[in-house]
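Below are the structure tokens for one structure; questions will follow.
Missing here: one protein chain of the complex. Every other protein chain is in place.
Per-chain residue numbering starts at 1, and chain names A and B are given in the order in which the chains are listed.
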Amino acid sequence: MDRAASCGPVICRHRRQSLRSPFFRLPFPGAVTMLEINKLSKSYGSVHALSGVSFSAARGKVTALLGENGAGKSTLVKVLSGLVPPSAGEIRIDGSAVDLSSPSRALRSGVAVVQQEISVLSNLTVAENFLLAGPAQILRRRHAAEWCKPYLERLGLDQVRPETKVSDLTIGERQLIEIARMLAQDAKLLVLDEPTAALADHDIDLVHEAVRRLVSDNKIILYITHRLNELDEICDDVVVLRNGELADTFQQSDATINRVVHAMIGRELEELYPERPEAGAARTGPIVRLENVRTAELIQPLSFELQPGEIVATCGQLGSGLVEPLRAIFGISDLDQGEIAFGDAHKGGAPTGEGIAYCSEDRQHDGFFNNRAVWESLSAPALSASGLWGLANPQTMRRSVAPVADRMTILPAYRERQVSALSGGNAQKVSIGKWLSSDPKILLLEEPTRGVDVGARAEIYTLLRDLAKEGMAVLFASSDLDEVLGFADRVLIFHANRMVHEAPTEELSRDTLATWITHGGL
Amino acid sequence: MADSDAQNSVPSGRLPANAVTSDRQWLRDLGPFVPIVALGAIAALTVDGFGTAPNIIAIVQASAITGIAAVGTAAITISGKFISLSIEQQAMTSAFVFAALVAAGAPVALAILAAFAVAILLGLIQGYLVSRGLNPIVTTLAFGSALFGTVVMLADNRTITLSPNPIAWLGGGTTFGVPNQAIIFLILLAIGSFLLARTKLGRQLLLTGANPAAAEIVGIPTKRIIMIAFVVAALASAVVGILVVGQVSQAKSDMFRGLTIDVVAAVLVGGIAIQGGEGQLWRAGYGAIVLTMLGNIMLLIGIDAGTRELLKGLLAGTVLISMTILKARGR
Partner (left out) sequence: MNAFVKMDTGFQVRILIFLALVVGLAVTVPGFLSIANASSIIENVGLIGLIGAGIMLTMIVGQLDLAVASVAAVAAIIALSLAGTSLALGIVVALLTAGLYGASVGYVINRTGVNSLVLTVCMLIGVRGLALVMTPERPAILPFDMFWISDGLVAQWGPLTLLGVICLVVIGLVGVALRYTKLGLSMYAVGGNLDRARGSGISTARVYMVAFAGSAMLGASAGILAALRSGSASGLGFESFLLAGITVAVVGGIPLEGGRGTVINVLLGALIIRLISSAVALGGIPGSFESIAIGGILLAMLLLDYWLGKRRQARATPLRAGLQHATTTNSNGG
């Protein structure tokens, strides 16, 4: 196949090196098929979520879109999916402007967005999900199965029957159904918004494999991710956004971690994790001890202790049972067997609230009170601990949370505002900070920095380390290996609903930890 | 969701440009009272018979009944469980319990206690069901139907008439020219507002309505609080039931026809956020007064009952929709 032919609209099956050209410099405008985004802007009131972003993405390539939270990625995705209209700018595919005025028009123009939240409908069958995406207004249900089968096979889902209810599939399979469904609509541009964020490693491989197949089908793929290691694995070009503007674009081969991080946060990455204290500091004996504890989500009992002043991580893939020890200690998960001892007293279950603080992985859902003032969230644990009966003076409550709010660097003007007005990082501070007024001994955190931008992350790590130095025991669950290795003193490793290993962090390398959590052994 | 990105783009720890707290807070707090005062003033000047003492007393008296029930129901709304559709039936039950006991010769105090006890029981049952996660509206609808049938069957489909009526002074009497019902209404409104804003129970009720999952995590006994909200609503209906027996000296099955609707309309027109977790209790009473006043004015200028209902529905719907839109904007 000669070069001229491979640049035309003819479908070609291998990657075209000729398109590894710098952005904005198209040799023949219109002749090359690609996505062009020109001076795209979007403002919400006085806030500019996107200002004058321009870049292009080639067919048959995976273009990674990176940026911190708030950099404008999700606004860009919303514009592309037709959910919000841009304030200015245009988007062209193959040289012609696309109509993105509604989600259905966007789809018709060949722009398919696979949202971060999996959007296949779990109350429908696989085939019905395909029908929903299809053009037919009258459904021929008998033909639906045959029709969607090839698309499923295209992504390696041969074993999935079209009449299966989606709720019976694993998360990874659902993600692939989502992509397959977009294929069925003949999309030219596929926007994958963190498709692997919620997946276990096995499923991540499935998705990567599927993306490679899409590349060979000559699609334009915009791949949004937080996992920098995915750049090496499947991406060709990298586009970085920062504060709503284009920060940098380069080829994957030029992508060093430093360059990427610099582009994302606009400065060199300082030490993200605070220093660990000297090992072997004086410890006063366990603050909590789990003996042969098993919950409904665990297939094997586990035992461990927490010392005051240490930071321990439970690490594993999502759904591997890593959050269970936290939930058992807090008393959300019932114990099927074993016991949890606090200090010296033995107890069968755990009390909630008595010196134990817990933040779930979904802070929007249960971390704070969105429509009420920040100080009310901050004072809620103390309020509930004081019982139902008696007087409560709002002024006193406001004053009593001031020290905590100061410590969390939540400015006074913010404290009267609703939590919903805060950024992700500040909201997480409220979620954790609310417990500090009740002076807990044990801090249990699930995925403490998920969806938190780098700046706020460093603040949170420093705060947690300080709390540990003051004698609090911190147990956090995380599927982010870098965070676990960088921040924890000790790691409990989970695989397939049991605890498989326990080790001090210094004995673990990134590779061994990855092997443990993916295979449950070395 | 649409602008979470915009918010996230604000660097953490720094204030967004529009974070200055409004210094026009008092205007927003008093704003709702402007139309009610204006309406009253205009009506007093233009509508014959509106400004007369008996008419004003009648308005206050009529809004007291709806208002008391609405203040109770607002507890349910604030707890995040929307509204109850069994208000009529609860009030009727209490009226029957009270009237039957008085007719049988029991002391008034005992009869009142019994009516309250029954109300607490009814509130507990519904509150229990709803706090476990059953849909509040359908549950109260079903409960109301079963309750209505039970009471009618137990009363053998008869009307209980009290003669003499030992609490006529309470239902129809006045103190210094102010109807006793209105005094009770204002007292209950004051107690309720105080409970909501300045007690641990009230503040935890607000938090439960704002986010039950978060409330549960910080240790607020949300199920118990929802049950308490339903008991409060049932007790308010019981007060209404007893007061109306005092007023009309009898208990019959259709005596509260339309009360549920009036109460729901009052809660909505008052502007209590239907999503729960927000709201000042006085708004329920305010809604009741506005609705009664409007109804009274329309009656005086000769608008028929159907049109009054129509406008009531439209007004409630308009306030509901504009509150929803305003809330979405504010975010």
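Observations on the structure shown:
The rule is short, and it goes like this: contacts are C-beta pairs under 8 Å (C-beta built on N, C-alpha and C of every residue); 3 or more make two chains touch, one makes a residue touch a chain.
Model, not experiment: these values are computed from the prediction.
Of the listed positions A:Asp217, A:Glu233, A:Glu297 or A:Glu339, the one in contact with the omitted chain in the full complex is A:Glu297. Among A:Ile93, A:Ala133 or A:Leu231, the one in contact with the hidden chain is A:Ala133.
Among B:Pro54, B:Gly105 or B:Gly133, only B:Gly133 touches the chain left out of the display. Within chain A, the residues in touch with the undisplayed chain are 81-83, 102-104, 106-107, 113, 115, 117-124, 128, 131-134, 136-139, 141, 170-171, 181, 200, 202, 296-297, 299, 319-321, 495-498, 519-521.
Looking at chain B, the residues touching the absent chain are 82-83, 129, 132-135, 137-139, 141-150, 152-153, 157, 261, 264-265, 268, 274-275, 304-314, 316-317, 320-321, 324-325, 328.
One rule holds for everything that comes next: only the chains that are shown with their structure count from here on.
In terms of their C-alpha centroids, the spacing between chain A and chain B amounts to 44 Å. Listing the residues of chain B that touch chain A in their complex gives 2-21, 197-204, 206-207, 210-211, 213-221, 224-225, 275, 277-278, 331.
Contact residues of chain A toward chain B in the complex are 44-49, 69-75, 78, 83-84, 243-244, 352-353, 358, 360, 365-372, 376-377, 380-381, 383-394, 397, 409-411, 413-414, 416-417, 420-426, 429, 434, 453, 455-456, 459.
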